[in-house]
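In this view, the complex is presented without one of its protein chains, the others remaining in place.
Residue numbering begins at 1 within each chain, and the chains themselves are lettered A, B and C in the order written.
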Amino acid sequence: MTLPFTGADWSAILPVSAIAVTALAVLIADLFSGRNDQRYVSIAIALLGTIVGGILAARQFGQHHDAFFGGYVVGGFTTVFQEIIVIATLGSLVLYGALGPAQRIAGMTAIMLWSACGAMLMAAAANLMMIFLGLELLSLGLYALCGAVDRRASRESALKYLILSSTATGFLIFGSALLFGATGSIRLADFVNPVLAMNPLFWLGAGMFLIGLVFKLSLVPFHTWTPDVFQGAPLPVTAFMSVATKAGALAVFARFIYAALPADAVQGLLLPVWIVAGISMIAGNVGMLAQHDLKRLLGYSGVAQIGYILVALAGGTPLGLRYALYYLAAYAFMNLGAFAVAAAISGDGEEGADLENYRGLARRRPWLAAAMTVFLLALAGLPPTAGFLGKILILASSVSAGYLWLAALLIIGTAISLYAYAKVIRLMYETSEGARQALEPFVPLAWASAAICAVLVVAMTFYPLTPSNVLPLVR
Amino acid sequence: MTHHLLGVGGTYPLLLALWLLPLAGAVVCWAFGPQLGRLAGWLVAGLVAASFVLAALSWGAATQNAAGMLGANQRLVAWMPGFDFGLLLDPLSLIWTFIITGVGFLIVFYSLGYMEGDGAFARFFAYMSFFVFAMLTLVLSDNFVGLLVGWGLVGLASYFLIGFWFERPSAVAAARKAFVINVVGDAGMMFAIFLIFAKVHSIGFGDAFAAAGTFAPALLFGVCATLTIGAAAKSAQVPLHTWLPDAMEGPTPVSALIHAATMVTAGVYLVARCAPLWNHSPQAQLLVGAVGGVTALIGAVLGTAQWDIKRILAYSTMSQIGYMIMAVGVGAYEGGISLFFTHAFFKAQLFLGAGLVIHALNNEQDVRRMGGLWKRMPFAFWVMLTAVLAITGVPPFSGFFSKDEVIYGDLQFGHPALFAISALTAGITSYYMFRLLFLAFLGEYRGEVEHGHAPGWTMNVPVAILVAPSVAIGGALMSGGESAPWARFFAPQFGAEMAAVAHRPPAISEGMTSVIVFALVIIGFIIAWWRYATTEAKRDAVPRLAGETAHMPVVLTNLFYVDAAIDLVFVRSAQFLGNFFGRMLDPHVLDGAVRDVAFWARWLGAVVRSFQTGLVRAYALILVFGATSFIVYYTFATYGMRH
Amino acid sequence: MMAVPLDHYVALAAVMFFIGVIGVIVRRNPLVMLMSIELMFNAANLLFIAFARAWVQNSGQIFAFLVITVAAAEAAIGLAIIVTTFRPQKYVDVDDVRTLHG
Partner (left out) sequence: MLLVLLIVVAPIAAGALIFALPRNDRTISRGAGTAVAIATFAMLIAARDAQWSVRWLSRPFEAAFHFGTTPVSFWIALLLALCTACAVATTRVARTRDFVALMLMLEGTMLGLFLARDLLVFALFWDLMLVPVFFGLVGWGEHPATAWRYFIYNFAGGLTLLLATAAFGVIYGSTDVIGRADAHLVGAWAPWIYAGFAFAFLVKAPIWPLHTWMPPTYGGLPSPMVSVVSAVQSKAGLYGFIAIGLALLPDYVREYADPLMVLGAISLIYGAVVALVQNDAKRVVAYSSLSHLGLIIIAVASGNRIALAGAVVYIVAHGLFSAALFMVLGYLEEREGTRSLLRLGGLGWKNPRLAGALCIAALAALGLPGLAGFVGELIILVGVYQAGYVWPVIVALVGIVIASAYMIRLYQDLMNGPEVADVPVRGDLTWLEGLAVAPLLAALVIVGIYPVPLLRL
């Protein structure tokens, strides 16, 4: 018998499978590589494979194809999200290379690659099953990665993430089941049916489905896991989570609201999401105020940043999606850059997380401090960074969509957030005696990725690469 | 109506030279003071003399009266439409220029000796020269803003010179007071400028005066009233007079030049210059006349209660300027100006004479510790005597003629009340001036200084020179009413006004008024003699003076409480507000609000973090709570939509 | 035609799901919490199956199988994590795990 799938279908999942295979290659290579260079072997292979995957994915841009009976859509914004995920993976893998003593990291590398595959599946998923598959592939990997370091905090974060995330997943699949029950189909494309606009079952299903997504996006009040897990997980994992998870979930969310909802129900169906987004912009930013741990601070900041991105989507306008993508890409670079700096100043362990270690950094490592400043200013939305332009684009779209109250909340939240970010800047630049004198070691990988991110964050301001003709290819 | 000021656009380069020479002197002395040394003084004296000569040379140009254009004109710069600047030399400004440069020269020359050996010799002359420049700017401008510039700059020069010995706190305070009160005057004038500009869209005298007839009465009164504020501040008129007595902290030559001869008469100049405005506003004339009259009286009364020789002269200056202001206010422009003219000489003479005394007695200024000086310094005595006779208006000294014109002017222009006041004031004047003379020069010497340093020729010569005009110039120029050279000189400028009043002759003749005034003067003299110059008065002068000091009416020792009132109403209240705003409102209320925002933000953060207990089950609970609210919404939203 | 009306399945699934949720909240033993989560998953599975039957759409059943598989994997990882977390002590109680907070 022959499989009902065409070559096009297989080529559609080529990028993902490339990365998945790379993970296997890493594991195998690890067996044959010598004691002291194995970590670099793993990293090298992983990076190579991911880049290949990225290139393959990039080649799909614009070539729209509904693979596997419309369950897996490539082209269009899938590509953009997948590229962002690839970038996140690269950035995080680099951190693995930069951090810690020479140890066996092949396993972690492989798992991270598989998680990336999960995220990429989510980005392309166009039916509930594929979404669930990707989500779980991503999450299962992350559970393992979180607990993969022999530290109490790390194990705790893993446990918390496991329990909470699975609960949320429970809501998601229950919602999926209800959606299936309301529509008789698992293809998002079939949900655009106007008759569903009034169907209570459909509404309830959509609601519970959204709960699962909103949890992954870590919006208040579904954010409680974020600070703890970000703080507890190893640096590279946190970096990966902060971008890849959100990218995947955001892709699903975008596809859901753009391609899967009856037009005249969209307003009502999404109102709760906008509300929690608004709350997140305030809560996330005030949460940052009294933090002493960079990863935890960035966890809270992520809560608020996702809020900003959702504001862009609030209008449901094509431009809104473009700006969301732009801001997400910018956010990826800001965050990865910040984590790269953190990695650069942590030696074997997690010193990079403790803000105390940033005191007086400008005197010891001016360039690192400068890069960190760029990232923090970008997160705060100050020029000359992509954060600034992203903010103004988001404001523009929300104003034109008439969601002024979200714009106002965004403004207030941003004003608050500046305090938290600038506090770190001040730490780095203040000239106090308490500062440590020992010079942080020079870590080429971390420095390089920080530099690249900094350059991109600034460059994106002046050359805003907002992917055009995205929306036509959503469906 | 005189349209003679519309000479904008003319050229008369000589005017530039005569205007800028003193400035050059100031700049040079300021920049190269230390290097110049004593030369600085001679340089300034020379430059001032030079501009006096230039002024004399421009007599013809200033008095030329061709095609309704009186005087010479030099345009300077135009800022924007309506803001044209230029210089103007006409009879009025010519007279002032003569006094500024002429008397100015004598006083600068006198200072050569007086400031001998002072630490900041060059700085003094830089200031003096700068003052002359500023004063020339004031009187030569052909527009209100230029006038105001000069107005401010003379105020600055006077500030510098009052505070010349700035290690003395009293001098510093006096300078500050003088400056701020003068700025009040500047503000008044600025407002007048706004009013005028809004009406005629120009700052030029000519445009304003040409349109004076078209002003609404209220507006015109407003203009004159605000200008009066400026005049009052600069000319020490009630209630803005309090700075003048304190200004005596400055070196005596300064008091002579700035606070007697020239600057303080700027108010007179202003009113005379704006005659066309005042002529159209009887209320304004009454206002200014009243201010002047009251000031004349108050100045004289306060003059009777002073012991500091320079303060006595200061109050007499205030009183005399009151006369002038009153005169020009009521419309007797010639009279006012003639009093300014003669006053410049005899008051300068009085101050310089006093300067001789003070110099000789090592800066002793209290007349109670003088006495019998006519034996020690006869020259000073004779100088002072002639000057006193001049100021009290004893014929045929110059003061007689000018004061006569002023007092008679009140009647001519129909202000009998002012006539009464000024006649009375004349009597008081003679009392306190002779009091000064007797206390200082008659009787026995009551001080300690045995032999101070005798003044050199540089001090004596100028004083001697001044004697001549203060004795004779009145008779020479002002005798003979309409036909007098003085009257003919000003006929083109104020002729119209004179003609306006010619046809309403007052009740009593000019001769009659002179007799009345002179009688009062005699009375004043007799009282002074009886109190200070009789033999027994001279014998036990010391206890008598002590008693007089003790029993001095409190209202006089407190100078009618004007200082206290100003201090309480303006200074204290401003400082109170400042403290309240700056130490209370700013840090605690306004900034407090900002800090509260920060506080509430942190509080909110604490609330948010308080949910992060670290307990998985708590997190799950929160999650479920959120989920429940979602579910509730999605369950009932559809109901809401259906019904 | 089906013997048991669809509503019953839905109701049962809802109850199961509810019990699962409650379990997650109230139980302190992570293993039991995992079980409760499994209960939630299975509630969903029940729905899938029921709806698949009702719509005559087998994608629901496939979905159910997928969920079961994934749940198994999740349980495996979960157990591993729980073991590593509580290896030092003799009993398991999630309330002991609270170093990360604030």
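Following the convention adopted for this analysis, a residue touches a chain if its C-beta (ideal position, glycine included) is under 8 Å from a C-beta of that chain, and two chains touch if they have at least 3 such contacts.
Given the structure is predicted, the values throughout are model-derived calculations rather than measurements.
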Visible chains that the absent chain touches, using the contact criterion stated earlier: A, B
Among A:73, A:282 or A:393, residue touching the chain not depicted: A:393
Residue in contact with the excluded chain [from B:127, B:151 or B:634]: B:151
Given A:25, A:411 or A:455, the one touching the chain that is not displayed: A:411
Omitted-chain contact residue, chosen from B:56, B:69 or B:180: B:180
Chain B residues that touch the omitted chain in the full complex: 77-80, 83, 145, 148-153, 156, 159, 163, 166-167, 169, 172, 175-176, 179-180, 183-184, 186-187, 190-191, 193-195, 197-198, 574-575, 577-579, 581-583, 586-587, 590-591, 594, 598
Chain A residues touching the omitted chain (full complex): 319, 366, 377, 382-384, 388, 391-393, 395-397, 399-400, 407-408, 411, 414-415, 418-419, 422, 425-426, 429-431, 461-462, 464
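What we mean here is this: only the chains that are shown with their structure count from here on.
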Chain pair bearing the highest count of C-beta contacts: A-C
Chain A and chain B, separation of their C-alpha mean positions in angstrom: 78
Between chain C and chain B, distance of the C-alpha-averaged centres to the nearest whole Å: 97
Whole-Å gap between the CA centroids of chain A and chain C: 26
Residue list for chain A, restricted to those that touch at least two other chains: 159-160, 163, 167, 171, 227-228
Chain B residues counted as touching two or more neighbouring chains: 609, 612, 614, 616, 620, 624, 627
List of chain A residues in touch with chain B within their complex: 159-160, 163-164, 167-168, 171, 198-200, 203-204, 206-208, 210-211, 214-215, 220-222, 224-225, 227-228, 268-269, 271-272, 276, 282-283, 286-290, 416, 419
Residues on chain B engaged by chain C in the complex (per definition of touch): 609, 612-617, 620-621, 624, 627
Contacting residues of chain B [partner chain A, same complex]: 598, 601-602, 604-606, 608-609, 611-612, 614, 616, 618-620, 622-627, 629-631, 633-635, 637-639, 641-642
